[in-house]
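Missing here: one protein chain of the complex. Every other protein chain is in place.
Take a look at chain A:
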């Protein structure tokens, strides 16, 4: 096993992610816009129904929204573009010709791609929505710091697991793309699932009470929802450690299941006319 090869795959995708600086700025504007609209909606609801009994305070809902918006590109919206291209052109055949473990090879690249996209955006948006907004006198609408040093530590561990979990879900989309030889299916399924189930559309704690436990146990909660709730110090069923356990469970389960599935697909893969 040569870890160097996986670092190389990581480095390549990280660079590609950083290459599109205009996209970072455009994404920032779009996410600020959606964030601001959500904030106004929450403010209206919370002010007109103070007895709604939501598990997040208005300040927490605002911070949740900013964090969620800043991490939009961390979501597993579809397959790794490089895998999609390779499947479409047949160059995927060369991926099978490399002396590397294909799962780890694609996983490194997928993780780098997610982080290369998400980290610059997250840092920028956190600066604008956090300290800059506070300085501009919009402190009541801004991104608040972590609830406590303990919460910050838990959230950091949980964000790391969340990124890995997201890359693992991208791997499932990658295997699906290798099966169908087109990246379109992964986006058609991945984008709505990820946007809805990660809490991007509506924070998971704000769903009706009967749905909350199921929503926190499904794999997409582990990407951003669980880390954000730990950051906020908000309550989680099973406590903070239980929440980390949910993340680890999905990480292990999806890696084992995904590897089995990939082996089946690769054994049956027939690249035409190569």
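One rule holds in what follows: a residue touches a chain if its C-beta (ideal position, glycine included) is under 8 Å from a C-beta of that chain, and two chains touch if they have at least 3 such contacts; residues count from 1.
Definition applied: contacts and distances are computed from a predicted model.
Student: The complex lacks one chain in this depiction; which UniProt name from "Histidinol-phosphate aminotransferase", "Electron transfer flavoprotein subunit alpha", "3-isopropylmalate dehydratase large subunit" or "ABC transporter ATP-binding protein" does that chain carry?
Tutor: UniProt lists the chain left out of the view as "ABC transporter ATP-binding protein".
Student: Quickly run down the residues of chain A that touch the omitted chain.
Tutor: Residue positions of chain A that touch the missing chain: 2, 4-5, 7-8, 12, 16, 89-91, 93-94, 96-101, 267, 269-271, 273-274.
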